[in-house]
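Have a look at the structure below, then the notes.
Note that this complex is displayed minus one protein chain, with the remaining chains in position.
The chains carry the letters A and B, assigned in the order they are written, with residues numbered from 1 in each.
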Amino acid sequence: MSNRLLDWCFKKSIWVYHVNTGSCNGCDIEILDVLTPYYDVERFGIKLVHTPRHADALLVTGPVTRQARERVLRLYRAVPDPKLVIGVGSCSTGGGIWHDSYATCGGLGNVLPVDIYVPGCPPRPEAILYGVAQALGLVPKQVEARSFVEE
Amino acid sequence: MFKHAVSELKEAILCLRAGQVTLGYPFEPHSPEPGFRGLLILDPDKCIGCGACANACPARLISVEDQDGHRTLDFVLARCTYCARCRDVCPQQALAMSEQFETATSSPEDLRITIKLRLVRCRECGAVVGTQRQLNRVLNELPSQLGLPPEKMDWLDLCLSCKRTRALREGVLTVEVRA
Partner (left out) sequence: MWLGLACHFIGFDTLFMQAWRIREPSMWMTEFLTGNRKTYGMNQIGGVSRDLPEGYQSRILPVIDRIEKEVTAVVDAILEDNSLKLRLQGSGVLSHADAKAICVVGPTARGSGVAIDARADHPYAAYGELDFEVCVEQSGDNWARTMVRIRELFESIKIVRQALAKMPEGPVMAEVGVIEAGGEGVSSVEAPRGEVHHYALTGTDQRPYRWRVRALSQSAERPGDAEGHDDRRCPHQHRQHRSLLLVHRARGRD
């Protein structure tokens, strides 16, 4: 019963902690853009917090650099359960252009268990909103792998 | 003190005049401008498997692999930077950037396009010549430019070295090229 209550509360208003693990700041600016009047994510109760211990979700940008890897793991452990990990941008989805660089871990999936990826370079604020809504189970996925074979 | 109060009043008026500007998204769609570079889409009927896109992609996410009788082009769109270089170089205009931006997923494997095309191998030595579609395109365009009927173009399924060997063996091919 208390679990169901927690799940219901969780879907209502997520507090996110934003982490930049080496991104170019494009995704970070778009995340801040989601807070601004035109997209206003605060009407859904989502706000940015300044410590992971208050957060429900980690919003991670960047292709986890070597130095950032240890810190990202510590941040993940600091966020209390239940938690969500959302990887924003092409860099965290698949490493972006830095996928085979010696300085990065090649994307967030190699470091943390990720719940949802929001690809884009940078993703539009609407795409980030959609991604967060999808993480909460409110909207369906709209992409799938496509494969063609010429016989 | 007075000036500060006036300044605060001006800021308040600024905010009030702006009013509510929040867009209706996600309850209403907010389409991007035309020309927006969204998710890549491939037209499988137009692609000839030339690999120009693989050469141009900065993220090196397109791989071209020839195996047995097929060429496979694999687009790992998880790391796409939406630069549209592939679309710009494609000779067949098979690639396009759609307007789709709602591409969130729990698995980057959902962002993958694979296309497998039939390969043509050299009839003499078995080396790769190209895909059947590439040869079809050559057959469509070259005869009219060379003034040759297609049946006379029997060197098409030879690889470069075998073509050279044949030209040396049978004398240099002379072709009347229309100006």
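Definition applied: contacts are C-beta pairs under 8 Å (C-beta built on N, C-alpha and C of every residue); 3 or more make two chains touch, one makes a residue touch a chain.
What you see is a predicted model, and the numbers here were worked out from it, not measured in a lab.
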item	value
Touch with the omitted chain, as defined above, among B:33, B:68 or B:170	B:33
Contact footprint on chain B, counting only the chain that is left out	1, 3-4, 6-8, 10-11, 13-15, 18, 21, 32-37, 81-85, 88, 97
Interface with the undisplayed chain - residues on chain A	26, 29-30, 32-33, 35-38, 121-122, 124
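Everything below uses one rule, namely that only the chains that are shown with their structure count from here on.
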item	value
Inter-chain centre distance, chain A versus chain B - centres from mean C-alpha coordinates, in Å	28
Touching residues (chain side chain B, partner chain A) in the complex	18, 20-23, 25-26, 30, 32, 39, 42, 44, 58-61, 70, 76-83, 100-118, 132-133
Complex contact set, residues of chain A against chain B	37-40, 43, 90-91, 93-97, 99-100, 107, 109, 114-121, 123-124, 126-127, 129-131, 133-135, 139, 141-151
